[in-house]
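Heads up, the thing below is written out as structure tokens.
One chain of protein is taken out of this complex; the other chains stay put.
To keep things simple, chains are lettered A, B and C as they appear, and every chain counts its residues starting from 1.
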Amino acid sequence: MLVGVKALKEIPRKVTSANLQSLAIALSAIVLLTIPLGAGPYPITVMVDMGFYTIITMGIILLMGFAGQISLGHAAFFGCGAYASGVLTTQYHLSPWLALFLAAIFTGGIATIIGRFMFRLRGLILAGVTLALNLVFFHLVSSLVGLTGGAMGMMNIPPLSLGGFTSQNLLFNYYLVWIIAILLLVFSLNLANSRAGRALRSMNVHAGGSEDAAQVLGIDIMKYKVWAFVLSAVYASIAGSIYAHYTRIIEPGTFFVPLSALVVIMAILGGMASPWGAFLGAGLIIGLRELLRESMPVLVGGVTGSYELIAYGIILVVALLFLPQGLISIVHKAVPKKRAIVNES
Amino acid sequence: MNFSVALQILISGLNLGCIYAALGLGFFVVYSVTRVFNLAQGEFVMLGGMLTASFYTMGIPLIPSILLAVIITALAGAGLYRFIMYPARKSSGVTKVFLTVGFALAIEGIALRVWGWEFRSLPAFFNSPSIQLWEATIFGQTPWVIGVTLLMVIGLFFFFGRTIQGKALRACADEPLGARMMGISIERMALFSFILAAGLGAVVGALITPLTMTSYSVGWPLTIKGVLAAFVGGITRAEGVILGGLVFGMIEAITAGLIPGGYHNAIAPGILILVLLFRRHGLLVTAGRE
Amino acid sequence: MSRKIIIVLMVAICLIGGLVSCKKPEPVASYKIGTAVAQSGKYAGLGLQSLDGMQLIVDEINKTGGINGIPLELVVYDDKSEATEAALGAKKLIEVDKVHALVEGTVTALGMSVVTVANEAKVPTLILSGTALLDDQLGDWVFRPMGSEVDYILHNLNYLSQDLGISKYASLLENSGYGQGGKVFLPQLSPSYNMTIVVEQYFDPGASDLTPQLTNIKNSEAQAIFIWGSSPTASMAVKQAREMGILLPIIATPPQVSPGMVEAFGQYYEMAPSLVALTCKIDIWQQLPEDDPDKAMYREFNQLFTERYDHPPAMWNVLGAQLIMFIEDGLKRAGADPANLEEARGKLRDAFETTKELDLLAAVYTMSPEDHYGGVRNKMVLVTFKDGEMVYLP
Partner (left out) sequence: MKVNFVRMKSAVMPKQERERDTLHTPLLKVRNVSMAFGVLAVLKRVSFSVPRGNILVMIGPNGAGKTTLLKLISGLLPLQEGEIWFKQQRLSRIAPHRISSLGITQLFQDIQLFSNMSVIENVMVGCHLRAKTGFMRSGLRLPSARADEQSIFEVAMSKLSLVGLEQKALANPSSLSWGQQKLVGLARALATGAELLLLDEPYSGLLTDEVDKLNKLIFELQRQGITILIVEHLTDILMGIANQVIVLDYGEKIAEGTPAEIQQNKQVIDAYLGGGSLESERG
């Protein structure tokens, strides 16, 4: 008996499977950072887009996969970051980096206020509220012509620049997006295996948690729900700001319900048990889109929009039917099960 | 604001409200039996409208056109359940919601393939003329919208409250285990609920086509409005959905008439959020009934 | 078992998706025009119509031996009515398909999303959107050979004030990029005709009941209504106004008099005082006087189009078609070698900039290095409705 206690004086790395995680992070970082060496500008552009989706989806996984709360309106926070950045740089001529930072704080603040009220509700009704929030955001930015340029969109947003590179440079963007994605991944993984992360997971009723049990253990579930919401909004805002400085043109249509739904789909298909799911989910959907864009003209020729839509819908259904736990569940199965280290010693 | 404006807003709100209520009923039927939020409901409405308009332009009279459209759309609803929702019956609620999204996308693509991008329209049912009421106008189609919505509501009430089939349907959601022990096939009831919702959706599609025209892409906006109407009134009860639709329609009509500058679109969902925050189970449903 | 197969397929999709986008480009033997307009999503109507027009002219050119003996190729992607997809599509056309010129964007938001991409890649690009609001943002490589909504505002206001003697009118504008043109330009241009907008109302594309807005107009001092929008709701507004007994003259924008809308709402359009709209000559080309120089051109286009698609052409078919003609003219004058991509793109841009009085179906184009948009004279006509027909209003 005592042997076991001795053996577990330190937090076993395997509790958090930290070794594997670090290896995976290092590997994917290397892969992501070397891709540009072998790929042309178009695949890199696609990868930059994927990076934005990955970051937002990671936020969704924090909110849905960890805390178990649904949001159908995260495009609004993506847009909030983008428009805040855009307004601050074009109208108030702030530095884009400062704007990115302020936009994240602004979005976080808004999410805090909304979350404080919203999480008095639970379950599917949150989906309704967040959906309505997305509508409010969309119509507001479409109507505030003086501030946002209205439905036409906002133009001439200055690029981010660092050490002589600006985000007019595709590679700069690529590295910027993916380095931030990896940093946020590390942040999310750290969080997952920490006091705060455990608190979030403990109240996730969709994945074996229990709100009652969490509460009697002293966890302020309201506070943690709001925090998960705010963090996920800030992730989306950061992605939005980079997006705005990258495309330099933003329009309200981008930040509407389809995007909100898309990132949730990515989260489901990637797997919500881990922030890695964001990488897998975004990769799957973006890969699928590119595949359709590439193959449909060969298969049916000419005007292919409707075929792409049909195929996309069908593949989505099939994927959701056969991968209800997401791609990450396959990875989890493939990785050898953690053995109790006590038995080893 | 003078009397004619107020009256017109009232009529307009009633018209919109009935449309949203009718949209919401489809969500209600599926939700109350299967606890699935069916985001393909708008596509059923689209299908109903497009099919009715197609048959009507082929020279088939209105009522048979609608019937045909309802039958075909109901088949689509059955397909959605049998080939997608049934295999996924053990999946999580969120996954199910997005399965319906995938289905909706495919339907939209098929509609674009079959009918092209063109908008289609229908005349007001039986060419009903518009009516002048003091200084306000009631469009020819509006009484039909209100009347048919009423009929659907009464029908659903009767069905769920009085018939054995309807009681069995309700039991599936409230007490799935008990229902199974009573010998009720939950699967068959769920299938039926999707067929019913699709059929209702098709009727709504035929109803609103004379007002708004229809095309392959109208499904999503309708879904979003229907979802909000259903939520605001309380998705678990038909009365809640009706009330939600009416409130939503009324808010839209009032803001459209009174708020300058196009902001009215942001106000209706904003008010809905407030309603939900302070009456968390919807307008009608009392606390404790989650 | 089947589950495993699906999983393998999923992973394969990711990999293949990545790989195929790296495929090698084929050797360039033709002039390539790339276009990523909406084939699905809410703007598919505009996108698909313009594609029909484009494809027709491309095939016509190739039948007659191409341009300077070199065939023309049209590469098509779907922008799904989304700005991000439009930019991505443009990027793919430029980088992977190595096109010489781009035609993009059926609506402003989609069109503008490729401006940065096109300017950075230095590819001559034509955007199809019809608003002049953002013309100062086009940059060195983007052209908007579409004319401006100012044209039809001026025409229409002129008609209202000169022909009808109206000084107070109401505007009913769509909440969309298209409606925004009216929101900005109508108040700007009205004073020069001594006209005032007494009430300004808005509607959502997809709204089903505009009676509150129309009641406000009814109760105002407006003597006419300017309805501005591209969705069917904009056309429905006319119907609802007439049913409400609002018998003021109504001025409409071109989308409202497209064939589908006329078919659906024609009976309300012709209720006195019948609707007046400025539109493309294609809609009434048969009624043009024989001495109209454009009539022959339209007859020919109408015949070509009807032979291929079994229905008469509409405005957006013409717009798509004439942009290809615009490119054809540029390519002819540029005389570039398609194999030398960069040089060909540069020469084509220069050729576009030196377009002089190019008289095509619906507009006369003059471009200059400084002005990529202004020198377009749309040959639009006022039409009205009578006996179920659209009638040319000379």
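Heads up, the rule we're going with is that contacts are C-beta pairs under 8 Å (C-beta built on N, C-alpha and C of every residue); 3 or more make two chains touch, one makes a residue touch a chain.
Computed from a predicted model, the values in this text were never measured in an experiment.
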For the full complex, can you list every visible chain touched by the one that's not shown?
A
Which listed residue, A:A104, A:M154, A:L170 or A:I219, touches the chain dropped from view?
A:I219
Contact residue for the chain not shown (choose from A:I179, A:A207, A:I314 or A:V331):
A:A207
Which of A:L32, A:L144 or A:A199 touches the chain that is not shown?
A:A199
Chain A, residues in touch with the chain not shown (by the definition above):
1, 4-5, 8-12, 14-15, 187-188, 190-191, 194-199, 201-202, 204, 207-210, 212-223, 227, 231, 273, 338-343
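As a convention for this text, only the chains that are shown with their structure count from here on.
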Centroid spacing, where centroids are CA-atom means, of chain A and chain C in whole angstrom:
36
Would you mind listing the residues of chain B that make contact with two or more other chains?
108-109, 112, 261-262, 265
Residue numbers of chain C (touch at least two other chains)
40-41, 44, 48, 175
Chain A touches which residues of chain C in the complex?
2-3, 6-7, 10-11, 13-18, 20-22, 38-41, 44, 47-48, 51, 55, 76-78, 80-84, 87-89, 91-92, 95-96, 108-109, 112-113, 115-116, 120, 131, 133-134, 137, 175-177, 179-180, 183-184
Within their complex, state which residues of chain C touch chain B.
40-42, 44-45, 48-49, 173, 175, 200, 202-204, 206-213, 215-216, 218-219, 232-233, 236, 240, 243-245, 260-261, 264-265
Considering only the defined contacts, which chain B positions touch chain A in the complex?
37, 84, 87-88, 90-95, 97-99, 101-110, 112-113, 220, 224, 227-228, 230-232, 235, 261-263, 265-266, 269-270, 272-273, 276-277, 280-281, 290
